[in-house]
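And then subunit A:
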Amino acid sequence: MEFIKDFINFLSDPKILIVLASALLFVSLRYPHKFYTDRAAAIVFSGMALFLVLSMFDADFRLIVSKPDNVPIVGMLFLVPFFTWFSMREAVRNDKRLADGKPLTEQEETAEKVLTWPDLVYTELICMVVLTVVLIGWSLLLPAPIEEPANPSASPNPSKAPWYFLGLQEMLVYFDPWLAGVVFPSLIIVGLMAIPYIDTNPKGNGYYTLKERKWEISVFLFGFLVLWILLVILGTFLRGPNWSFFGPYEYWDLHKLEALVNVNLSEYIWVKALGMGLPGNPLIREIFGFIAILAYFLAIPAVLAKTSFKRFYNTLGAARYHTMVFLLLAMASLPIKMVLRWLFNLKYIVGIPEYFFNI
Partner candidate 1 sequence: MSSESPNGGHKPPIPTPAKKIPALNIEKRGDRLYQIDHLHKWFAISSLLLFVFTVGMILADYSRDWKRYQREFNRLSVANTQQDMNQAASAIDRARFDQLQQQLQQAQAGQVQNEAQIEGIQDQIADLQADFFAVNQNYQFEKAIYDAEKYEYEEALALKASNVEQLGTQLRETEQGMNEYKAEVDKLTIEIRNVTAELNKFVGQRAVIQTEVDGMLGDYQRLQLRMNALNPGAVVTSIRNAPVLDMLAPSERVNQILLPNLFYEHPFKLVPRVDRCTTCHLGIDQPAFENAPQPFKTHPQMDLYLAASSAHPVEQFGCTSCHSGLDRAVDFQTAGHMPRTPEQRTEWEEKYGWHEEHYLETPMFAMNNIEAGCYKCHNASADVPNAPSLNTGRDLIRIYGCFGCHRIPGYENVRKVGPDLSTVSGKLSKDWVRKWLANPKAFKPEARMPQFWGNSNNSGTENATPSGWDKRNAAEINAITEYLFSKSRSQTLPQGRNGGSAERGKQLVESVGCYGCHAIGPIQEAERQSQTRRKHGYNLASQGSKVTANWIFNWVKDPQQVWPGTKMPSLRLTDAEAADVTAYLTSLKNTEFDSQALPQADAAALDEITVEILRAGSTDIEARQTLATMTPEQKTLFAGERLVGRYGCFGCHTIPGFENAQPIGTELTVAGSKLISQFDFGFLNIEHSRSGWYEAKLKDPRIFDVGRVKRPEELLKMPNFRFSEDEVNSIAMVLTSLVKDPVPLEMRDRTTAAISEGRLLVAEKNCKGCHLIEGAGGDIRATMDQAMWPPNLATQGAKTQPMWLHTFVKDPSTTRLRPWLTTRMPTFHFTEQESATIGRYFSALDNVDYPFITTDIATNNEKLQAAGQLFTTLQCAKCHPTSTGPPPPGVSAEDLAPNLMIAHERLRPEWVLNWLVDPQKIMPGTRMPTFFPDGPDRPSPLTNFLGANVRSQIEAIRDHMFITLSGGRRRPAPVTSTND
Partner candidate 2 sequence: MPKRLVFVCSSILVLALAAACGGGGNDTSGLPPAPAGGAPGGATFDMATATGTVSGKIAFEGTPPPAARIQMSADPYCAMSATPETSVSEEVKVSDGGLENVIVYVKTAPAGLTFATPAAPIVIDQKGCHYSPHVFTMMVRQPLEVRNSDMTLHNIHVWAETNTPVNIGQAVQGMKNNINLDKEEVPLPIRCDVHRWMNSFAGVFSHPFHTVSGAGGAYSLKLPPGTYEIVAWHEKYGMKTQMVTVAGSETKDLGFSFSAAAAAD
């Protein structure tokens, strides 16, 4: 029993969890017909349910999971994979139909029109009644949390943002607040709003498909599932006091200390590589950082335009292409920074704390 718990604790370390999840996602997108079948779903969901029930016997796990505010997130842990599986299964079926030239499931009924009254209105009514029942049942079972009166001088450890912002709070581990708290969230919103304008692929409008929109779906799924939902779940269940990592079965002990000694890029190069002291002027000191960032945001789009994204460049045109690549690079910067942190304990690529400008 102990061995399994330790193994799961080991597995749920952010380094492994995120890499595994991304790999799993891309492999499943590569072979969707294998992953998104009814049988796979039955196995996965019964496995998750079993895992949850068995873990409930562990006191520490129960303590965190049964906290009233965390119950909806456990619900989301089941809902989001279910709907991912469901939409993918529909996409796989539609792709097979397209391949065989058969009409799409949606097409069969798209021509027929039905009267809104009674059909749509009646189903909506039933849906509303069912939802009210669920809400009342849920409220009867779980009392809403009310802790000690607010005390600005006694900060609990850990102090967590509301659960839907825990993704951003998790990003704080790797980026400075101005990036993780302001720039990235606005990029997420801008990125979402830009999707319709940079996705010129006419196909896939109004029906589930994967083959016809492979690129957009995989980018969106990576962004939404791994970088948002997974980080929310990670932030809720696996982050304890001092925002240090705690496995699902570990007791949240205030005194747990993790060896967190991170080094800036400038220190790596000047001190470790060149053996010199750090220069005084911040601009000179961070010159390598600046070069890296500029190269990342300017050189890569140009190179890609010539090489693998050549098709995009031609279809999208310069403006759409550059916004798309910029947004893509911004999204990719999180996993890249994570990897740099895990491998090289890299703290800042550009580190000018005097002006709060750290990347």
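Quick note on selection: all candidates are chains of the complex that A comes from, given by their letters.
Quick note on the criterion: a contact is a pair of C-beta atoms (placed from the backbone, for glycine too) under 8 Å apart; a residue touches a chain by one contact, two chains touch by 3 or more; residues count from 1.
The model shown is predicted, which means the values in this text are computed figures rather than measured ones.
Enquirer: By the touch definition at the top, subunit A has one partner among 1 or 2 in this complex. Which number?
Expert: 1
Enquirer: In their complex, what parts of subunit A are in touch with candidate 1?
Expert: Touch residues, subunit A against candidate 1: 101, 103-104, 107-109, 111-115, 118-120, 122-123, 125-126, 129-130, 132-133, 136-137, 139-140, 146-154, 156, 254.
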